[in-house]
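Read the structure below first, then the notes.
Just one protein chain is left out here, and the rest sit where they should.
Entry: chain A
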Amino acid sequence: MTNYTPTALAGRRLPNRWDGVALLLVMGLLIALVDVGRGTISTSIATIQNSPIHLDPAYLPYYALRSTARMFAALFFSLLFTLTYATLAAKSRRAGMVLIPILDILQSVPILGFLTFTTVFFLGLFPGKVLGAELASVFVIFTSQAWNMAFSFYQSLTTLPNDLQEASRCFRLSPWQKFWRLDVPFAMPGLVWNTMLSMSGGWFFVVASEAVTVGNTTFTLPGIGSYVATALEQENLRAIFYAIIAMLVLILLYDQLLFRPLVAWSAKFRFETTATATGPEPWMLKVLRRTALFQDIGDFLGGIMRSLTRLRLALPARTQIDENQEPSKLVDGFWFICIALVAAYAGYRIVTFVSGTLHWSDVGTAVLMGGFTLLRVMVLMAIAALIWVPIGVWIGLRPKATRIAQPIAQFLAAFPANLLFPPVVLAIVYFHVMPDIWLTPLMLIGTQWYVLFNVIAGAAAFPGDMKEAVANFHIRGWLWWRKVMIPGILPYFITGALTASGGAWNASIVAEVASWGSTNLAAHGLGAYIAQATAAGDTPRVVLGVVVMSCFVIFINRILWRPLYAYATRRTTLG
């Protein structure tokens, strides 16, 4: 399986002023959403007709279909966003200066923290309509998918091979033709891989975004997520069990019908000059490729696509590069002033929004809560490493075991962990143990698999001749781990750990508070802080919590994971 550097690991290392500007802009935008939402809310938004959720398992296929439809709607918007936003950022230097830091911040902002803002906004746009709630839910899923897709596309666009660019210009392809002939195909493997990761991660948010309570507004949209929420409310353990089964089937279908065929298909676009041995063709791809009917459909769609992309749609464009032409300082200066003004205004709005209700002590509380959550994440990562590194290495060094275990780990990573919360919550209630400790593992249930499958990939990629050399010199035991295996898998492990810890922060918003019927459990932490503020409709505290959490995530990415990753790749690769 190919591994791509997670987008959060690439690029600039130290926080700089652009991060500050971007953070201001993102938060300002969120507050503006709330304002617009509020402004249009004249009628009570609580009047959405909530169709009751039936716990009869016969309804589950329909609910699953609705959830899947939301996922694909979000995917459509994510793709649209990716192709436009990333292109703009890559083609325009000035736009890129602002857009990329914003993207960087966005991918560190806890997605579930958006719920408040987007719910208010979309419900405000369509007062009293289900459409508003649907859009709010789709938007949450979109925010869980779009950023890393856009980042991956942007990175591809900035690393386009020079000779192919020259060839496109020399043969005078129009920008539109070049986009479809060069840009998109070149970005395809990374984009498909990130899209699939996004979708895997997206199930979590599908489940989380269907039943939402913001202040006194509650909506439940037909889907697996609200099915579970209703089951929790009614203390129906059997229904939760049904939901888990339905989700397993759904993920299995998604994995077999979409994920594997798409990833295998995208290998065609991999930019390499030698034909590499590829794994067996996924059965679904085989069906698509060998069945006459599917082939006809494919040819038909491909034909339309091709004739569209072949259009010139030429705009007058500069094709001759003038290396002596320097960007105009005047326009640059004007641009910087514009950005500074907008950022200052955003900062002003944030301050006025927050200062009315918040004091400095609130910031202290939020940071302290962040500290608790940080401690949890760190302890969990350590435990996960201790458990999964030996297991992953054991599996990775055995090709047969890898073939069996790797798809299972990827499959488990896609499974929305929030469906597994209820049994744990039930156990905590039953045994009367401390939620501060026992709610913690929930944060990592879903994302630990990233550690496992990256470690497996790392161990499997360990060079054969080095394995032989190690055996030849009789290197064993602790020395083997210290000098051979740990350095060998380090970049892979860091990739997995970053994804897992980022996911854990996000999950804390749903994992640090839990309820079973009328029993509510809450741990101390920033996730619980945001969740409680959301439930209370206390938007300033949500903003504060989201900002603090974003800062924690950005800070840890920048001072821990990125340097570690850069170090690991530099030190553990030859040449």
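Note that in this section a residue touches a chain if its C-beta (ideal position, glycine included) is under 8 Å from a C-beta of that chain, and two chains touch if they have at least 3 such contacts; residues count from 1.
The definition used in the following text is that contacts and distances are computed from a predicted model.
**Student:** Between "Peptide ABC transporter", "NitT/TauT family transport system ATP-binding protein", "HTH araC/xylS-type domain-containing protein" or "Respiratory chain oxidoreductase", which matches the UniProt record of the unshown chain?
**Tutor:** Of "Peptide ABC transporter", "NitT/TauT family transport system ATP-binding protein", "HTH araC/xylS-type domain-containing protein" or "Respiratory chain oxidoreductase", the absent chain's UniProt record names it "NitT/TauT family transport system ATP-binding protein".
**Student:** Any idea which of A:Ala69, A:Leu88, A:Cys170 or A:Ile559 touches the chain not displayed?
**Tutor:** Within the whole complex, the residue contacting the unshown chain is A:Cys170.
**Student:** Among A:Ala69, A:Leu248 or A:Ile321, which one is in touch with the chain left out?
**Tutor:** Considering all chains, including the one not shown, the answer is A:Ile321.
**Student:** Touching the absent chain in the whole complex: find that residue among A:Lys91, A:Lys286, A:Arg310 or A:Lys483.
**Tutor:** Answer from the full complex: A:Arg310 touches the omitted chain.
**Student:** Thinking of the whole complex, not just what is shown, which of A:Ala86, A:Leu182 or A:Val470 touches the missing chain?
**Tutor:** Only one of A:Ala86, A:Leu182 or A:Val470 touches the chain omitted from view, namely A:Leu182.
**Student:** Contacts of chain A with the missing chain: which residues?
**Tutor:** Considering the whole complex, chain A reaches the absent chain at 161, 163-164, 166-167, 169-174, 177, 181-182, 185, 188, 268-275, 310, 312, 318-324, 326, 570.
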